[in-house]
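Just dropping this structure here.
Every protein chain except one is present and positioned as in the full complex.
Chains here go by letter, A and B, matching the order in which they are written, and residues are numbered from 1 within each.
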Amino acid sequence: MTDQTVTSDSGSAKSAEQSSEFAASRLAGGDGRDAILEVENLRMYFPVKSSGVIRRTVGHVQAVDGVSFQVPAGGALGLVGESGCGKSTTGRLITRLYQPTGGKIMFEGKDIAGLSPKKLMPLRRDIQMIFQDPYTSLNPRHTVGAIVGAPLLIHNVVPKKKVLPRVQELLEVVGLNPEHYNRYPNEFSGGQRQRIGIARALTLQPKLLVADEPVSALDVSIQAQVVNLLQDLQREFDISFLFIAHDLAVVRHFCPEVAVMYLGKIVEIADRETLYNHPQHPYTQALLSAVPDVKQAAIGGRRERIRLEGDVPSPINPPSGCRFRTRCPLAQEICAKQEPPLLQIGERHKVACHFAGEIGQHPTKPVTARLLGIDDQGNPDPGATPDPNAVEQPGFADTWYDVQGGHLGAKA
Amino acid sequence: MTAYIIRRMFTGIIMLIVMSMVTFLLFFSSPVNPEDFACGKNCSPALKAQTKKALGYDEPVTTQWVKFAKGVFVGRDFPDDPALKESAPETIAECPAPCLGYSRTTNSTVTEQIKEAWPISLSLAITAFFMWMIGGIVFGVIAALRRGSIIDRGIVGASLVFYAFPTFFIGLFLYKFLAIKWEIVKIPEYVPISEGGVSVWFQGLLLPAFTLSLVYMAGYVRMTRAFVLESMGEDYLRTAKSKGLAPRKVLYKHSMRAALTPLVTMAGLDLAGLMGGAIITEQVFNYPGLGKLAVTATRNFDLPLVVGIVLVLAAVVIVANLVVDLLYAVIDPRVRVG
Partner (left out) sequence: MTSQAPLLSVKDLKVHFPTQDGIVKATDGLSFDLESGKTLGIVGESGSGKSVSSSAILGLHRGTSAKVSGEIVLNDTDLLTISDEQMRRRRGKNVAMIFQDPLSAMHPYYTVGNQIMEAYLVHNKVSKREAKTRAIEMLDRVGIPQPDRRVNDYPHQFSGGMRQRAMIAMGLINNPGLLIADEPTTALDVTVQAQILDLLQDLQREFNAAIIIITHDLGVIAEMADDVLVMYAGRAVEYGPCKEILTHPEMPYTWGLLSSVPDVTGDTDARLIPIPGLPPSLLNPPSGCAFHPRCTHKDKVKGNLCKTEMPELLPGNRGPEHTKRCHLADPEQIYFTEILPEIAPDLVEEFAEVNPDGSVGDAEPVRSSDAAAEAEEKKI
């Protein structure tokens, strides 16, 4: 941490100076690790049609609304959140099963958000998806060999004669009997089917795998097999993962870095130690406290649950300001007026909350006010200059805003 | 809801327009010349040309269609010749507003012909409808409840037989034996309610309606059985049972409600289809309904009559479709339009 303390008199020349310093370091870019995928301000709005005589578009499901993150090469980013928060949509946008409404998807430095299907073709080899339901995602009328080999034929990567040996090799990799290439999906159990799905995704040796709830539909005793398989594959083939799941424990186990989504936005993103041990967003805290923990409960050390009231609001009409405010126990006036930016508050930790802080240590004054050029109630403060860097960036900068200290922090 | 109905009616009208166009085109692309039929046996080329002109077949198809469409809304005269109307009004046939054309083979307006035939078809269709719905549902439910038993197998087997046999065979068979040989029922004959009262009307309908209903009943028995069985496996039925409801209540309130809903859709459309679809039955029992009229009209290449019947039947189907969808929204709260 540096000693560049930000004085509280907002708008002073000094703090503006520091802001630009802050910006410079940000542009210098992250910590040197290459990102294979960089998503910036990604948005997906699904139109909602009226039921009138002429079917007009009356609104939009803001399924994903301004999401930014990075997936490091060879790493794994976890995406967690409640049902309907936009996790699958994000995954489908990255594999370009959907055309994004806006934003950038930089894959190996190239923006694929606006590419035509034809131009996407070669990229489809590099980005593959594993689906949640092993029962419906495999065509029941095709043999396993046909399912796993199809991408090879479509992309013309190996001569026809070599398809079968390659398929058998893949089946072996995922722990299935290679002699079973002639069988149909219904002859396999759920866990085995999920392996077939994984083999299919691996066929083209992708660089990035989007795994959308790969184990949720599986029985507990089978889940571990699949998780271990994915971990082995990642190590062996150096595949990067975007791992989507609602099971916080599985995500924590698999992903060194985790992003928490709520109603189409990322509310907190951090390395797993920080996120699970020192969450600063009230939603992350509530989510974590809701997870039953066998081992802790067994010795009577159950953590106090933070009860969330009510239901997730509709993504068609999300609340103004902070989207979590309708259920947030800390919500204040400013939360309705100003959307909190996803602010970097640690070396690899970003949070989007005006009152970010650990449980029981949330500040009483909004930490974001000065950066946004507003007062503590969320009204514009004519004396303050908003920090132009308080916008969301996919990666992490070398300097950050220290919430507790109220000053810039930096890598030691 | 109103907006929804208006939208549906709008698309319905468009469909009718398109259908009338298609019928016109099909008719004129056929190798047969309709004027041959209208002209009669000993017909000279000159007479033929004259007939063609009188029928309006000499004009381009588009003009004919426009005239036809206009006639539907404001009515028209046949032949449409103001000079002739002045000089010899008796040779002109007037066709008032919902004018679907003028049939030369029968020398009356299409509207009149249809007006005469539709109550017969409707009587037949509705009577058959009640027979097959009641029979189909009762036997279907019994079969489902006694699943796997002899009763079930008997019902399913019988329905297969009736489903497979051609209607004309069953019709003739019933006619010959029940009506003529054993005289169990009256010889079928259409008597309007206004003339003979409900009882006579019904007795005359009994046999043709029963014949017509048999094939449908067979299908509905099997569908009802399948839907009831399906609903019995639903989770909410288990819930109903675990509340302690009596088995009858579970069946009538929970199972049947879910099972019969999809039948509504099919029943409505089948009823509409039956209006003109009873061709064979009407032939067998010599019932002068829309089906028989359609057959005669096609045989005689009576374009106006064919087009008229096609459009009326299409309109019935479209309206039935709308009614069924609205009904469905009433029955199934999940599809209610906001």
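The rule we apply is simple: a contact is a pair of C-beta atoms (placed from the backbone, for glycine too) under 8 Å apart; a residue touches a chain by one contact, two chains touch by 3 or more.
Computed from a predicted structure; not experimentally measured.
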Looking beyond the chains shown, say which of B:Lys115, B:Lys176 or B:Lys243 touches the absent one. B:Lys243
In the whole complex, not just what's shown, which of A:Arg252, A:Lys265 or A:Arg323 touches the removed chain? A:Arg252
Had the left-out chain been drawn, it would touch chain A at residues 82-83, 189, 191, 219-225, 227-228, 231, 246, 248-250, 252-253, 272, 276, 286-300, 302, 305, 307-308, 310-311
It is residues of chain B that touch the chain not shown, namely 234-236, 238-247, 254, 257-258, 261, 331-334
